[in-house]
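Every protein chain of the complex appears in place save one, which is left out.
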Amino acid sequence: MNKILFFAHLRDEVGEESVQLEVAGKTVAEVKAIVAEQYKVAKLDTAMTAINEEFAPNEEVIQDGDVIALIPPVSGG
Amino acid sequence: MNKILFFAHLRDEVGEESVQLEVAGKTVAEVKAIVAEQYKVAKLDTAMTAINEEFAPNEEVIQDGDVIALIPPVSGG
Amino acid sequence: MSNRYSRQTLFPPIGKMGQEKIRTKHVLIIGAGALGSGNAEVMTRAGVGKLTIVDRDYVEASNLQRQQLYTEEDVAEKLPKAAAAEKRLKAINSEVEIQSIIGDATPEMLAELAGDVDLIIDSTDNFETRMAINDIAQKYQIPWIYGACVASFGMSFTIIPGKTPCLNCLLKTVPIQGLTCDTGGIIGPAVQMVIAHQTAEALKILVEDWEAVRTSFVNFDMWRNQYTSMKMSRAKDPGCLSCGEHPEYPYLEAENMTKTTVLCGRDTVQIRPPHTEGVDLKDMAGKLKALGYEVKGNPYLLSAELEDNRFVLFQDGRALIHGTKDLAQAKSLYNRLLG
Partner (left out) sequence: MSNRYSRQTLFPPIGKMGQEKIRTKHVLIIGAGALGSGNAEVMTRAGVGKLTIVDRDYVEASNLQRQQLYTEEDVAEKLPKAAAAEKRLKAINSEVEIQSIIGDATPEMLAELAGDVDLIIDSTDNFETRMAINDIAQKYQIPWIYGACVASFGMSFTIIPGKTPCLNCLLKTVPIQGLTCDTGGIIGPAVQMVIAHQTAEALKILVEDWEAVRTSFVNFDMWRNQYTSMKMSRAKDPGCLSCGEHPEYPYLEAENMTKTTVLCGRDTVQIRPPHTEGVDLKDMAGKLKALGYEVKGNPYLLSAELEDNRFVLFQDGRALIHGTKDLAQAKSLYNRLLG
């Protein structure tokens, strides 16, 4: 099982700070697609991803127990 | 074994970010006395103590494996 | 004022030697909004040798809630932000050479300024300019500090050419979020938090304490009491077109820049962003309505109107800004609403 954390406005869009999903064996890009579909979140493809607090590219494969954080880049200044 | 973390100017006085000491069974007050003696740190009695990131009073007894943080209060403004 | 930096030279990692280094450095700040005005104030008080600040906007009433160099008088006079910033910064520290530039931070302008700049502090409000800063920084080997905030959250990351990953390694594209300070709001404490992180990194870089420079990507939410650091050791992409082995600096190329043109005889500016993934028109319509805009539309475009602002936005991100021939003003409105 994997914990998926949402940051910034993703948290508001999903309505939860985190969810539990079974995504071991999938890539980061696949996880984004699953989350976007399941929680109706737009623009997830441009969010950065951390696995266990370390930046992970889209091709990275998730292991069981990994904590995944989705961090949308922010542009205001 | 216990890890002891030093914050703010304690870190400069001790010269290390953290040290390993065997202090299971001792109270917070006793640990402060041991550290003050061993590392020649003045004014440790007024430092706040966290055990595993939770505030702990002077009477609290350390368990094996506990991570202890010593945080001196700061007055500048 | 002989002892004006005494509290800073007393801090051992700076000291008198560090202060002397700070005094000889030139810092470039892109943007004089919330982050730009705050970063400029901290750098000016710290005593940098020269500070250049670039901005295309003028001071408006809605800026005063969080933009720290400006007063009600600046709003009444409709002063350009760069000019109002210069005035206040000189009153704070007459020993710092302040250069203010009223205009759009285009890749051409950045390239011209890059020659004698030691550090760039990002304080812009859009990713297109950030990607141009990122390429310029790589091309001229200048450290730069990304910072951004919206609502109660913000983030920062320090980019040292040749050492750290760059912004293009992380993003790979120019994200259009449609969430900006003008659509999602912003609170002062989130601004202060980003400024704290950017200026701490700036001082480390100016005194050349490279060991102390933060290597993680910081991300926080002041209202939800969240603070996280993402390790970046595996983020550098060897094939990155900005910082990789064969750099092409794509965001300095004309075809990757937004085209802004006045439509002949129509008092309208057209804004055409480079290949985006498209805009969610339904989502944008909701955000604009919340701001008081009157919004009409169909699946291909929306038209929106509020006071002097009137524009049409297409699904591919293209927009027509009506009632103006001022390119910078049109682009400013676009970036404020779409990021």
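Labels for the chains are A, B and C, by order of writing; each one numbers its residues from 1.
Criterion: contacts are C-beta pairs under 8 Å (C-beta built on N, C-alpha and C of every residue); 3 or more make two chains touch, one makes a residue touch a chain.
The model shown is predicted, which means the values in this text are computed figures rather than measured ones.
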Partners of the unshown chain among those that are drawn = B, C
Of C:L51, C:A151, C:I205 or C:L313, which residue touches the hidden chain?
-> C:A151
Going by the touch rule given at the top, which residues of chain C touch the chain that is not shown?
-> 1-14, 38, 41-42, 45-47, 61-62, 64-66, 68, 70-73, 75, 91-94, 151-152, 181-190, 192-193, 195-197, 199-200, 203-204, 209, 212, 214, 216, 222-225, 227, 229, 290-291
Just the residue numbers, please: which parts of chain B touch the chain that's not shown?
-> 7-9, 11, 17, 42-43, 45-46, 48, 50, 53-57, 69, 71-77
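To be clear about the criterion, only the chains that are shown with their structure count from here on.
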Roughly how far is chain A from chain B, going centre to centre by Cα mean, in whole Å?
-> 38
Note: chain B residues in touch with at least two other chains are none
